[in-house]
Every structure is written in structure tokens, then in C-alpha cells.
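Of the protein chains in this complex, all but one are displayed in their positions.
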């Protein structure tokens, strides 16, 4: 039972009905004309969501959210993920959701007022600036961007890419090295809030990913910080706390991603079944009569159910014991669920034949936009290492990456 | 919380300690000399189990069991399955467990006294006689064995194989056609209790499976019923109820199997980790340093955890809503978990190198004895069909096998 | 030894050097700005190819080609496929190559003069119009487009999609039903040449595939034939011969596709190795030191080599015994090689991390543009059926799709 919602099952049912009746019908336009074209409509939908009292489900009530637990929001997130625009309409989309979370947890009252409040209200958007083109993302110690103190300012220099949703954002939370000489390599970096109108901030360009540069929230940018000057108080949660906050942020963040994956997998299975039920190989003989398709459907059902239980189990662990305790569980789901998603999408495409590779269904969108799921927030290989390391520790052996 | 055990977690911990300290040490003898050679020791262990008050965990208290729910026994079953002799020592081994269950549920007071009580006490063993060599097991309508009424007796004729544990058993529960002409093909068959000393019962021989015929409880027989005469009252649960009872029996039965699979997979992972931690490729460089091995360990951990949650979820559904309601969930786990088991065993073998194919570890035993897991109680392909059929039903389409 | 090229190995070496020095350097522009932007440069490269005497390698010398056998062109095709623009520069790109082939084999002298000669010279382009949106492509009997005789004309009506490269093409070869009432369903259809400036031909639009509509040769269109009137003599190879010609065309066509797949897989492996060799996880520790990457490289090498031998073996069979004799071999390679390609591309992407999903390498292009490889010219599932049917025939059993 939810702490904050009287009848949680009914809530989920209502949200699902909303997703199917109000949002999925916007997909053809999204797929044909791009995110920018549907953005005005999405603002209306956001208003509708606010009116229904569903706004900001993942955040605490003190900033106007519903205060759902990780476990509860996981269940909701799966439903929102049926369509690429679901989370956006509820203001629980990455990277804003993560940014709101750490601002809420680590922000000063001033930071909250200036950055969190408008974000929570949906008046502005933000981005998170961590990955660097010249350093392997899987090794956090390899980071070149820096912030140096000068008077009452930080002077930030750096080169980042995959800064998601930078186009149209008001500020970035940038991960930069503030103490390059510390012995503790996990205390080298800090998170600093950089308004994007800061002088020296350079939007190099949107990265073309899988054939498109995208627009606004659905885009990933390369950016440069050229001697950007921001107040010292823009550091978030203390100097040297960058990695600690990132770890904290990544736990629930990966739960949300994984539940999104499950939602997309459910949608893919749904499209696969619909296609199988309606496409005729010969009069009266639908595709669903083919055993290969039946196998795919059965395997997708099994895999999705397994993944859901695994993710919700990790979510519960985070709710009860915190991110750190669930660290290995989170690594398990990150590689396991993203792999399942891509396999399910691929089979749904194959089931659709030529239509599967067109943009007449959302499958091609998933196929392209989610290939990164096995890479971002740690590639499969790194998460497998984390899990194996933990497992082997029980046998008295410590492996190194 | 268990209905019957005050501290269920402690109970599981104690049982696991028992399995590792009392039973696993018997494996070398089991593997080198066969089941017959350890049988006398197992009788002592059974006595020990009784003394500890752990006997017959899966059965109701009215026959001397612990009265565990399906969900509880599932968790225990995983622990017992760490070794091939675990279930036997607790008198919850197949096929006796299933036979006790249906005798308890459908048996007359006389049947219970004559067959269930000594079974529950571990004084006798039983077998279940359903599969026929000449008919595809996946189609229950294809059954040739018959029972015909003559006076106050059934005259049974038939040819069965894979009658597990017939050697040394006191009676069989035989599935036979009693009403070949009924319109409802699911009411054609009945279950009839046949004491094995009945005249006409022929033990054709133990089937050589994966290179061995096995002994006693660890064997599978081909048997013939040559005009076997048993009293009419030996029918179980009513004429024509064979399929209905089988379905009822198979739900929890498959849960037990699947939890056994998980237990064996855990054991395989454990052996894999131990090997990886101790086998040196070069001085100071254990096998565990190889990323391939690490990947296997991580994937096994993910898959086992996912399977466990899936099986326990189905178990809970059976406890709460009954076998019928969980039918599709049970089909999901049957193919999903057996597949995981075989993959895990295979990788554990590969990790052991040449030792992996010897009988110096239990892995080869699992590899051979559990290959049938993807076949018995319905091959993967049939269960996938069941799942796909249910899924497609939501889209208004009815597929046929 | 080639029939027409004195030193064939040297020829292949020279062509490969050309591909790497002249064409691959154009990729960044292709990936960033699209095919239209590089088209003017490609015309220069085509001129260069002509000057080198490499033009039109796959065609007979009587139309100015090199007269390579299927086996020889297969080897060359693998090299050209290293980059998406390779075949185009040598005028052996689909669908023109296939169209030229059937025009050469079945065309009247007038058809050759009007359509084949300018195509062979690279003065015009063409398209092939077969797939229909409303009919399963895997069942050729399900075709709705028609041509009806009226006086000395065919009146063509129909709706097609995936008419590749229609934008900018001069004519289509359209597959249409000309005899709907024949008993022999394989004689229902004919191929008819339709100049695209024919009144009634409607270019409905380019289909958005995997996020982009593409341009010119790199595009797929939806088209309609609205009472298009073309002369009776525009039929190719005789009325009712449509399927027969298509079968004839598909044999070598699939060889070419499969060798293209191998070329792309080789390029992907090359990029994977380059990345592994240069990307550092830590100073002095390149990605290539990770066993997972090594496994992928080894498996890709094995799979590519196996596929190459299989395709060249089928090519040789076509050269020696004709398309019909190699029909099953061609089905084998179609599903086997396309599957290998997608797996290899996927692993190359994963090896590149975040860069793998960008358009900074050609991998994302392959990932999106070649997903259709498992669908067009018969989905995997249909080819597997063809192979299984042939195999089972040896055991006296005839299976039906």
C-alpha cells in the first residue's frame, strides 16, 4: 500500500488509461515530425496531469510531488514508459528527475529555491554533464574537466558529451575535478551547478545519434566549459562529494531506467501480439499461428515477468535499506533488463516484417534510442564485473577490474 | 511468516547447515558407487531428520508433516536440492511427494490408511505411471493403457515407461483410460492404485538413461500391466478424474521441480566460484581473474535470482488462488527455469575443465540427470505454447496446438 | 582464375586500396549530411572507376561490364561493401544490378537499348517495385496490383512500398498480376517496365525507416500506379513469367546481399579491433586486454570466415549449376549470414561504448540500415522453412508452410 495514495492499484489503472488514451495517440506525429512538433501538445498534457493530481510522482510532497517510494514509482514508471513521452508529461523524465532528487537531498535552501522549485513546477529543464569524449566512462577516475577556485568563484574548464537534453535546458549539473591531488580518488570530483547562460558555456552541438540529432529534451549534446565562472556556493553537497552523490543518484536512477525498459518491452510485446493476431499469411491464417512467433511471445512474457520481479525487488531493497545496500542488485538488473529489452524489441520488429523497420510503429524508435541502454550508466561488462566481484568475495577472493 | 514454524528463516538456515554438513559429504560415495551404496546411510539421516522435527515438510500436519505452504516449501526445496539426496532424506522426494499429495486430497479413508500412512512414515515408496513409450507425452489424449470393469475389479492393461522409482516401490498410481468413448477427452482417464505385487504387473526393466540404469529410487522403469486385477475402490478421486487430478498435482509439482532446479543451479554456481577462486592458471593468478568466468558468474547470479522470484511468485499464487489460477505462471517457470539450470550447469562444467566432465563433482550428475528437466512434465515447447496462447487470448485470438 | 581478369587477386587488392583511400574518407560527410551531399563527389569517383577499367564488374562484357562470375563478383562485393557507397561507385548497386541482370537476360533488343544501355552507362537509375503494404511479402500469391490489357497498352493499378531508390529513378520494373484466374498461381504475375514519368504514376512519399527518409538512391518509397498506361511490349520476358524471373533474379541477388553482409561484418570487426587497440581503460591498458572483447573478436572472425566460405560455395554452385540448383543453399546463407552481420555490428557498437551509438562511425548506419537484412528478400523464418523442407524431403516427408 502506498503511503500517499489511497488506492494505488486504481491509481495505476487510471494512469495506464491516460497513457493509452492521451499519449500514445500522439506517437505518429512524434515519429513523423519529431519531438519539437509535439512539444506544444505535451505542455497541455502536462497541465492535464497536474489537474488530475498526478504531477511529479517520484518527488517528495514538500516540493509538490506524490511522494511515491522507489518501489511504487517503479510500477508507475513501467506504465509511463509505454510511450517515449510518458515520463515527460508527468515531469519525472531523466535527467531532470535525477537532478531534482539530488537537489532535494543535497541542495542548500538557496539552491532549492533557485533551481529545484522551477524544475519541480516544470517551468524549466536541466541537464547532467558527466561523460567525457576522451575518457572511458566506465572508469570514473578518468575525468579531465576541472573547477578551480578563484576568489568567490569556481572557474570551470572542460569538455563533455552525452549531456542529455542540454538544448533548451536552463542549467547543468556538471561533474568536475576539484581536488586532483587527493589520495582518495573517489573524492577528486564535485558536482557544480552551471546556469547555461554563464559566459564561456559553449553548446558545441547536438550529437547525431543513430541517424538523428533530435530536438530539445530528446537530444544529447557536446558542450564545452571555457573558463565558466560560477559562485562558490554552486557546489552541490560539498566539495569532493561528486562521486558519492553520483552513486546515490545512480541507484534509484537505474531502477527507473530498468522499469522504463520493462515498460517498453511490454509495449513491444503488445505490438508483437497485435501484429501476430491481425496480419494474415493467408486468408484466415494469422501470423499468430506460427510457432516461432508463439515462442517469442512466450519467451518475452517469461523474461519480462522475471525482470519486473527482479527490479521491484531491488527497488524494495533501496526503499528499506538504501542505495548502497542494493548496489549489486542494481548492477544485476542494469545488464539483465537492458539485454531483455533489446531482444524483445528485436523480435517485435521481426514479427512486423518490413513494417517493423519503418517509423510507422514505435519499435524502430525503441530499437535506436534504447541501444544505448546497454552502455549508459555503466556498460553491461562493468555491471557484470561488479556482480562477479561480490559473488567471488564470498569465496575469499578479491578481483580487480 | 510460516503458519507452522515460528522462525522460518532460522529453520531454513538450520536445514541448510544440515544439508552441507550431513548430506553433501555423502556425494563422493554416491557418485562413485551409486545410490544403492548410500541407501543404508540415508536411512540413518532420515531418522536424524525425524528427530529434528523436520520430517515431511510439505505435507499437512494431520499426516505428520510440517504443513508448509507451497511458497514456504519452495524455499526449503531449493536448499534440499543442493544435493541429489536432499529431498529423499526429508521424505519429500518425487514421485512420492506428489503421490502423497493426491492421496491426501482425493483418497478415501481406507486408501489413506493403506497407502498414505506408510508412505508418510517413510516405510514404503511408490511410483507414478503415466508416460507411454508409444504416445507423445505432450498430448494427454494419446494414451493406450486401459482399465475395464469386471465384477468388483478393474482389469488393467497397459505399457508405461519412465515410471520413476518403480524399483523398490510398493505401489503405483497408474493413469489409464477408463472411458474411451466419452465426448470430453479430458474425462477419458482415471488414476488407479496398483500394488506392485499384483499378479500381471511386469517390471520389464530399468531404462538405461544417459549411460546408466540407476538403482532403487534413482531409476526409471519400463513396466507392463498384463490384466492386472485390482479392486474397484482403488480408483483415486472418482472415475474420469485422472486428468483433473493430474493437473492439480502438476501445479505444485512443477513448483517443487523448479525450486529444485534453482537449488542445483545455486550449487553449480557455488562450485564454479570455488573452482574459479582456487584453480591457478599461473602462480597467484586464479581462474577467477578471467573475465569470461566473471561474466558467467554474474549472469548465473542474475538468472538464478530472477528465476527464484518468478517461482516463488507462482508459488504464492497457488497458495492464494489455487493451481488453476497459476497455470500459466507455472508454464512460464517450467521452461524458463529448466533452461537456466542447464546453462548454468554447462558453464560450471566448462569452468572446471577436464575435471568438469568427471564424476569427481556433482556437476556431471546434474548434467545427465537434469537434461530431462526440459522434457518431463511437459517439454519446453508445450509450455511455451500455453503461455503464448494465454497472451494472444488478450488480443482476441485463439491458437491451437 | 577469372575468365576476364588476368590477375584476379591483384585486382581485388587494387579495388580494396581504392575503397579505403577514395571512398571510406567520404563517410563522415555521408553520415553527417546525408547521401545527397556526397552524390556530386560520387559521380567523380564513378568516373575514376571507369578510367581504371573497373566499371560494372558484374555485367557481361557485351554491355560494357567486366563479366565476372557470381563467385568472382562475390569476392569483389565483399570489398565494396566495406562502405555503404562502394557498390554505387562501381554501378553494381541494388536494385539497378538486379534490373540490369534481368533486362540483359530477358529483355528485347528494344528494351535493352532503351533501358539497359543507359543504366549500364550510369546515366540513369531504376527501381524495382514488388512489395505491397497490404500483403505479406513472404507469400507471393498475395499480390493486389494488376495490369489489364487495353488495346496496345497495359493499364496498371497498384499500391507498392519499399520501392527502393524510386526517388531519382527513371523507370520501375513493377511486379503485377496479369492473369488472376490461372490455376498455376506462380504464373499469375508479370514484370512490366514503367517509366516514372508515365501519367498516373504517383510517388506517395519516401518511407521513414529507422528514423530517416533518406535521399535519392538511399531511400525507399511508397508509390501508386493509378491507371498507368504503358505499351504492351513493356512486359519483360513474357506474360506470366514474373515469378520465374524473380526467382532467377533472387539467386545471384541474395549472393550479392550476403557478400555485402560479410563486407560490412569485416568492416565492423575492423572498427572493433581498432577501438580495442586504441581505447584505454587506464594508461597503458587498452580495451583489447579485456577477455570479453577478445571473445567477440574471435567469434566474429570465426563466424565471418564460415559465412564467407558458405556464400562462395553457393556462388560457385550458381555459376556451375544455375540458380535453381542452388536454391536451398541460397536460403541457408540468407538467414545465416544476415544473423551473423547483426550480431557482429551489435558487438562492434558495444565495444565503442557511447561512441558506438553516435554517427561518428559507420556502425550505427549498419545497425539501422541492415536490420532489414533479416526481413527483405524473405524473412529468416521463410528461408529456414525452405531449408527444413528440403532436409525433411530426404526422409520422405513433405511439409507445408
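Note that the chains are named A, B and C in the order they appear, and that numbering of residues resets to 1 at the start of each chain.
What we mean here is this: a residue touches a chain if its C-beta (ideal position, glycine included) is under 8 Å from a C-beta of that chain, and two chains touch if they have at least 3 such contacts.
Please read all numbers here as calculations on a predicted model, not as lab measurements.
Hidden chain, full complex: it touches shown chains A, B, C.
The chain that is not drawn here is touched, among residues C:22, C:157, C:233 or C:299, by C:299.
Touch with the chain omitted from the figure is made, among B:73, B:336 or B:376, by B:376. Summary of contacts with the chain left out: across C:85, C:318, C:332 or C:345, the touching residue is C:332. Screening C:97, C:236, C:255 or C:288 for touch with the missing chain picks out C:288. Mapped onto chain C, contacts with the missing chain fall at residues 269, 273-274, 276-277, 286, 288-289, 291, 293-295, 297-299, 301-303, 305-307, 309-310, 313, 332-333, 335-336, 381, 383-389, 391-392, 394-397, 399.
Looking at chain A, the residues touching the absent chain are 290-292, 295. Listed for chain B, the residues touching the missing chain in the whole complex are 31-32, 131, 133, 136-139, 141-142, 161-162, 207-212, 279-282, 287, 290, 292, 349-350, 353-360, 364-365, 367-368, 371-372, 374-376, 379-381, 401.
Please note the rule applied: only the chains that are shown with their structure count from here on.
Chain centres here are means of the Cα atoms, and by that rule the chain farthest away from chain C is B.
Centre-to-centre spacing of chain A and chain B amounts to 43 Å, using the average Cα coordinate of each chain.
Averaging Cα coordinates per chain places chain B and chain C 53 Å apart.
If you average the Cα atoms of chain A and of chain C, the two centres end up 38 Å apart. Residue positions 291, 295 of chain B are each in touch with at least two other chains.
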